[in-house]
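Below is a structure I'd like to ask you about.
With one protein chain removed, the remaining protein chains of the complex are shown where they sit.
Chain lettering (A, B and C) follows the sequence in which the chains are written, and residue indices restart at 1 in each chain.
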Amino acid sequence: MSIVLAANQYGKSRVRLVKVERNGARHNLTDLNVDIQLRGDFAASYLQGDNRNVLPTDTMKNTVYALAGQHAMGQIEEFGLRLADHFLSRNPQVSAASIAISQNNWQRFHDHAFLRGGEERRTAVVHQDRATTTIRSGIDNLVILKTAGSAFTGYIRDQYTTLKETRDRIFGTAVQAEWIAQDQSYAVNRKAVRETILQIFAEHASEGVQHTIYAIGEAILDRVEAISEIRLVMPNRHCLLVDLSPFDQENPNEVFQPIDEPHGLIEATIRRG
Amino acid sequence: MSIVLAANQYGKSRVRLVKVERNGARHNLTDLNVDIQLRGDFAASYLQGDNRNVLPTDTMKNTVYALAGQHAMGQIEEFGLRLADHFLSRNPQVSAASIAISQNNWQRFHDHAFLRGGEERRTAVVHQDRATTTIRSGIDNLVILKTAGSAFTGYIRDQYTTLKETRDRIFGTAVQAEWIAQDQSYAVNRKAVRETILQIFAEHASEGVQHTIYAIGEAILDRVEAISEIRLVMPNRHCLLVDLSPFDQENPNEVFQPIDEPHGLIEATIRRG
Amino acid sequence: MSIVLAANQYGKSRVRLVKVERNGARHNLTDLNVDIQLRGDFAASYLQGDNRNVLPTDTMKNTVYALAGQHAMGQIEEFGLRLADHFLSRNPQVSAASIAISQNNWQRFHDHAFLRGGEERRTAVVHQDRATTTIRSGIDNLVILKTAGSAFTGYIRDQYTTLKETRDRIFGTAVQAEWIAQDQSYAVNRKAVRETILQIFAEHASEGVQHTIYAIGEAILDRVEAISEIRLVMPNRHCLLVDLSPFDQENPNEVFQPIDEPHGLIEATIRRG
Partner (left out) sequence: MSIVLAANQYGKSRVRLVKVERNGARHNLTDLNVDIQLRGDFAASYLQGDNRNVLPTDTMKNTVYALAGQHAMGQIEEFGLRLADHFLSRNPQVSAASIAISQNNWQRFHDHAFLRGGEERRTAVVHQDRATTTIRSGIDNLVILKTAGSAFTGYIRDQYTTLKETRDRIFGTAVQAEWIAQDQSYAVNRKAVRETILQIFAEHASEGVQHTIYAIGEAILDRVEAISEIRLVMPNRHCLLVDLSPFDQENPNEVFQPIDEPHGLIEATIRRG
C-alpha cells in the first residue's frame, strides 16, 4: 500500500492591518486581522520540495497591504472578496481561497481619536472556489450577562447529579454568531443581528442556554429576511452562588464567584426550512 | 554570618467576586478581582513551620465574600478599606494590609442585562498599616489611538539610528493612571481623570509620548483639586507605515502594520510641588 | 417558509482533572483538560425550554471526576472511551458523544515531585455514535526550531513579491499532529510519532515547510504500521534576519528578530492509499 498526500492547504495567519481614511478632519479607522488559506495544485512542494506553484505566504501578506492601499476599505466582507478574487484570478494552480477577517472594535470619541471598545469583533469568512463563493458574516465575543430571567430546572437526574434546580440564576456568555445572507447589506444585517441578540437575550424568559439560543436565532431569521441560516455558539460562563451559611449569612442571590473553567458550551444552527 | 528572613508577605490573589444589587427591577452589577497581601509577625511560619499566626489565604477569600454580603458595595476604594480594616483589626500579628482591587467594565443595556465594555478597568490599591492609610485610585488599560496630531522629531541621532522623523504618525497606547486624592469623591475624581485623559490625548499637539503624558497629568492636576499626585504609564503601541513603494504605490499615511512588540514604555509621576 | 433547528450540540469544556496514583512511595501524576460534547434528541430544550432530555453539563463534569476515581487512569484514549461509553450507554437520547482530552506534560524528578515540561500536550479525540467509534490520537504544541538545513527558493514571483530567496534560514514551528491507528498501542504509537517528528525535522534538507511536513508524515507511516492516516499542522514562526548594514555590520545569519505575527500556516493529511 502506498502513501499519499490526501489533503493540504497553506497560507498566512495573523496579518495585522490598520487603515486610516481621511475625509478632511474626520478620520476613519479600520483595524483588521486577516488569515488566508489556499488549496490547489501544491503536491510538488510537499512531495519534491518543488516550489514553482507556491505563492509565498510573505507575498500574501504584502497583497493584503497593497490591496488595502488601492481601494476604499468598505465592509470586511468586501475586502475578503477582493482578496479571494485576487488569489484565484492570478494563480491558476489555486482551486480555492479562504479569507477569514476579524475586525477590532474602536469607538470614535473625537474626529481623529478612538477608544478600543472591548474584545467584541466583527468577522467574515469568504470561501471562494472556481464555482462558488460563500460568505459567512459574524460577530464574535459579544460578552453579555443578565441577572434575572434565567432558570434551569426539569433536567435529567442521575447518580452523578449534584446541581440544584434554580428559577433565578446569573446567565453570562460570550456570543459567537455566524450567518449566511442572500444580499450584500453586510453592515445593515450585522447591526440587526447584534441588536436582536441583545434584546432577546435581555427579555427572554430563559429555561436554559439552549432555549435562549434558539429564541435568538429564530428572532434573527424573523427580522432579517436576507439571512437564510445562522449558527450561534454560547458558552455558559458560570457564576457560582457562594455558600455564606457557614458564616451565618444569607445569600439571596447576591454574592457570586465567577469561574472561567469549566464552562458549558452550547451551539445551534437555525435556518429556513 | 547567619542567615535571616529579611522580608516577607503573603496573601491571596485573583479572588473573583460578582455582586448583584437589586432595587426592584433595576439591578446593579459589580465584578471585581481582589488581591490581598499581609505583612506582620509571620517569622515562625517561615522558620519553624509554626502556623499559629497564619490567617489562611482561604479565609481571606471567604472574608471577601462575607463582607461583600454584609454591606452595600460602594466604590472599590471603600470595599478595599473595609477589607484592610477587617484584617488589621482582627489580627494583632498583622502590621500592614495591602488590598488591590480591579473592577471589570460592564455597561448596562437593560434593567438587568449588561454588556462587557472592553478591557479597561477601574483599580484601587489600599495600603494600611498601624499608623497610616494610603489609597491609590486608578484606571488601567484605557486603550486609545489617534490618527492625527502626533509628531516625533528633533531627537538624538547616533550610529544606531534608523528611525525617520515624522510630523504625522499614529499614536496608540493603553493608559495606566494611578493617583492619590485628598478627598473621598472616588467616583467623581475617576470620571474627571478619565475625561481629561481622553480630551487631552485627542487635542494635544504631541511632540512625543513624554510630551503628551505630561500634558495629561498637568491637566488632571489643574482640573481636579483633590488629586495631589498622579502616575501615568503609556506604552507606545507602534503602527508601522507599510512601504508600498516596491509595488509602485504611494502610502500617504494610510496603510499601517500594528505591532505588539517591541513597544515603547513611557512613564511619569506628576504632583503638586 | 418555516424556521428549523438544523443542528445542535452541547457539553462541558475545560474540565480540569489531576489524578494521583500511588504505588508505594512512587506516585504517578495525570493532569488533564477534558471537553465533552453530546448530540442527540435535544430539540425540545431549544424549542420549548423543556429540559427533560438534558443531562446538565454540571453532571458531565461530575462524571469526569467520578470515573477518574473508579478506574486506573490508563492512556487518555482509554479515559475518553470510558467517558463516551458512559454517556451513550446511560442516555438513550444521545446519538453521539465527542470527548476531547489534552494532557499536560509533567516530568518526574523525584518519587513524588514533578516539573512542568513545557506546553507540549498529548491529545485524544474520541468520537462515538451508535454505530462507530473513531479515535484520533495527537500531539499538540511541540515547539521546535532548527538553525540549519532549511531553504526556500524557486517560488512564484509576482508584483507583490519582496521576499528574498534563501538557502539557509531558521525554521521554527509548533507541530500539531493527529492520527488514526488500527491498534490500541496508544503510548507506543505516540512515542514513535514524536521521535520521528524530532528526527526528520532535524535531519531533513528542507526546501520549504510543505516539503518537511510531507517528509515527516511519510516517515511516520513508514515506521508505524498501525497508523493509517496522519494530519500535520505546522505554523512557520518566522525569525527575520536583522539588517545590520546601516551600522556597517555584517549579519552572517546570526542575529534574528523572532515574530509571533504574521505567521505561515501549513497543513497536510497523509495516508495509506
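The criterion applied here is as follows: contacts are C-beta pairs under 8 Å (C-beta built on N, C-alpha and C of every residue); 3 or more make two chains touch, one makes a residue touch a chain.
What you see is a predicted model; the values in this text were computed from it and never measured.
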Hidden partner chain, touching residue among B:N189, B:S206 or B:Q257: B:S206
Just name the one of C:D41, C:E119 or C:D222 that touches the chain not displayed here. C:E119
To test your reading of the contact rule: which positions on subunit B touch the chain that is missing from view? 1-16, 35, 37, 42, 45-59, 61-63, 66, 90-91, 152-156, 158, 160-163, 206-211, 213-214, 217-218, 221-222, 229, 231, 235-236, 260-273
With the missing chain put back, which residues of subunit A would touch it? List them for me. 159-160, 162, 246-247, 260-261
Just the residue numbers, please: which parts of subunit C touch the chain that's not shown? 16-22, 25, 27, 29, 31, 62, 65-66, 68-70, 106, 109-120, 142-149, 170, 198, 201-203, 239, 242, 244, 246-247, 249-251, 253-259
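Operating definition for what follows: only the chains that are shown with their structure count from here on.
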Which one chain sits nearest the middle, judging by mean Cα positions? A
Looking at subunit A with subunit B, do both copies bring the same residues to the contact (over half shared) or different ones? same
Inter-chain centre distance, subunit A versus subunit C - centres from mean C-alpha coordinates, in Å: 23
Note the residues in subunit C that touch 2 or more other chains, in rising order. 160, 162, 260-261
